[in-house]
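Sharing a structure, written as C-alpha cells. Questions coming.
A single protein chain has been omitted; all remaining protein chains appear in their positions.
Here is subunit A:
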Amino acid sequence: MEKLVNDFSFGLFFWQIILFVLLLLLLRKFAWKPILNAVNDREDGIKDALAAAENAKKEMQNVTADSEKLLKEARAEREAMLKEAREIKDKMISDSKEQAKIEGDKMIKQAQAAIESEKKSAVADIKNQVAELSIDIAEKVIKEQLANKDKQLKLVDDMLGDIKLN
C-alpha cells in the first residue's frame, strides 16, 4: 500500500483526467453519436423493412384471395349465363315447336275446310249434273212416252196415282 501511494504520480493523474475527459467529449461528438445513430437508423430501417415485407406478404395474400374470389364469381356468372342461354334456347325451341304445331293445325284445318267445301261444291256439281242428266233422260223418256197417246195417258194416270198416294 505504501508503495502504491509512493508510486502515485499526481501529474499523471491530472493528465489522465484531462486527456480522458477531452477524449470522451471529442469521441462523443465525432464518433460515438454518429456511429450509434447510424447503427440505430440501420436497425430501425431493417425493422421497418421487415414489417413492410410482412405487410406486403399479407397484402399479397389478400390480393390472391380477392382474385380467387373474383375468379369464382366469374365462373359462377359464366355458369349462370350458360344456364340461361340453354333455358332460352330450350324455350325458343319449344315455343317454335308449339307455334309450328298451331300453324300446322290451322293449315290442316283450312285444308280440311277447303277440301270440305270442294267436296260440297263437287257433290253439288255432281248433283246438278245428275239432275240435268236425269232431266235429259226424263225428257227423252217423256218424249218417247209422249209419242203416243196411250202412253201419255197412262203417265198422267200414274202420276196422278202417285199424288194420291202422297
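The rule we apply is simple: contacts are C-beta pairs under 8 Å (C-beta built on N, C-alpha and C of every residue); 3 or more make two chains touch, one makes a residue touch a chain; residues count from 1.
Here, contacts and distances are computed from a predicted model.
A.B. asks: Would you mind picking the UniProt name of the chain not drawn here, from "ATP synthase subunit a", "Zn-ribbon domain-containing OB-fold protein", "Peptide ABC transporter permease" or "Membrane-bound O-acyltransferase family protein"?
C.D. replies: "ATP synthase subunit a"
A.B. asks: Which of these, A:A38, A:A80, A:A122 or A:M159, touches the one chain of the complex that we don't see?
C.D. replies: A:A38
A.B. asks: What is the set of subunit A residues that contact the non-displayed chain in the whole complex?
C.D. replies: Interface residues of subunit A facing the absent chain: 4, 6-17, 19-24, 26-28, 30-36, 38-39, 41-42, 45.
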